[in-house]
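A single protein chain has been omitted; all remaining protein chains appear in their positions.
Up next, chain A:
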Amino acid sequence: REQSLQPAISLSIYTPFTEDTPSVGQRLLNSVLNTLIMISVIVAMTIFLVVLYKYRCYKFIHGWLIMSSLMLLFLFTYIYLGEVLKTYNVAMDYPTLFLTVWNFGAVGMVCIHWKGPLVLQQAYLIMISALMALVFIKYLPEWSAWVILGAISVYDLVAVLCPKGPLRMLVETAQERNEPIFPALIYSSAMVWTVGMAKLDPSSQGALQLPYDPEMEEDSYDSFGEPSYPEVFEPPLPGSPGGELEEEEETPILPELSEMPAFHSPDGRWPSPTAHSSHWLLVFRGSQSLPWRPGGVKLGLGDFIFYSVLVGKAAATGSGDWNTTLACFVAILIKALPALPISITFGLIFYFSTDNLVRPFMDTLASHQLYI
């Protein structure tokens, strides 16, 4: 299906070892070496980011995030559109193309980094994750992509759980400073967070604080090789600045967010912030009139990207067509734990077992119209 003679970009700088080798062993070795290179790049970037955060270079990080989303929204969209137009043999003139890409990218930047309707924001986050995944699927050599998937999930586990892991250090630093971790692009599927500052009234029963659980985070990668931070839930301290609140009144800490349209929950009971606000303050109040309802799922974008890579590769290379793709999809949804490694492991297991065991079986059944 590769119709382009020369790829528009090439990842060979990250995967210099070719997979076009005479023997299987050599190919395996090369893919493992490619993986090592990729993982070291990712580790180096993570450490760099942690160092930046530790030394409070917030502007740098902000700029980096903006640069990477710029690149995703403009450059990768342009390349993808080019490939699509080539495949379907549709001619499009440059002015139209630039207009399209400009509109798409500009609205995306606004939605992701500033304000925008939640649905649009979700759509853009999904689209850039898909673009990232497409880049991986198309430009990484085949076996290297599989090994990288597996290695990423292991690294994820290590980075978050190990005491000296960069992500864990990051989270601990943020906790020490008692500030919300600089949130990168985090996907939140529903408007469920109450934004309110409340003095925790010790006499009100049932007022709960959401405990911070480092095991429950998912780190997110907002662009290639640049992991960003897991979100942290910050319990409000009594006596924190601006922390006074009467029972009835709700003062959002980011007042402009509550004015956004279409941001009220379905029964209109509470205003909700967008997913990108740079201050997350979660107040869990059982006895007040605003219960916290976890109707939505929060995912780091890195998860999205790697799930997409898995399902995309299943669709592109799995000879079982739909069965393999669906099996991977189901494997990702049925997560034993909300963690990347488990899902990716399930996904990989499902992919290889479905492709080799289930597919021939289902094909024979379907061709003879036997139902089990």
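The criterion applied here is as follows: contacts are C-beta pairs under 8 Å (C-beta built on N, C-alpha and C of every residue); 3 or more make two chains touch, one makes a residue touch a chain; residues count from 1.
Just so it is clear, contacts and distances are computed from a predicted model.
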Study note, to complete from the structure: Looking only at "Phosphatidylinositol-3,5-bisphosphate 3-phosphatase MTMR2", "Signal recognition particle 9 kDa protein", "Exostosin-2" or "Gamma-secretase subunit APH-1", the name UniProt gives the absent chain is "Gamma-secretase subunit APH-1"
Point to revise | Touch with the omitted chain, as defined above, among A:13, A:91 or A:372 | key: A:372
Study note, to complete from the structure: Per the whole complex, from A:66, A:316 or A:330 the residue touching the absent chain is A:330
**Study point:** chain A residues touching the omitted chain (full complex)
**Key:** 190, 291, 293-295, 320-323, 326, 330, 333-334, 362-363, 365-366, 368-372
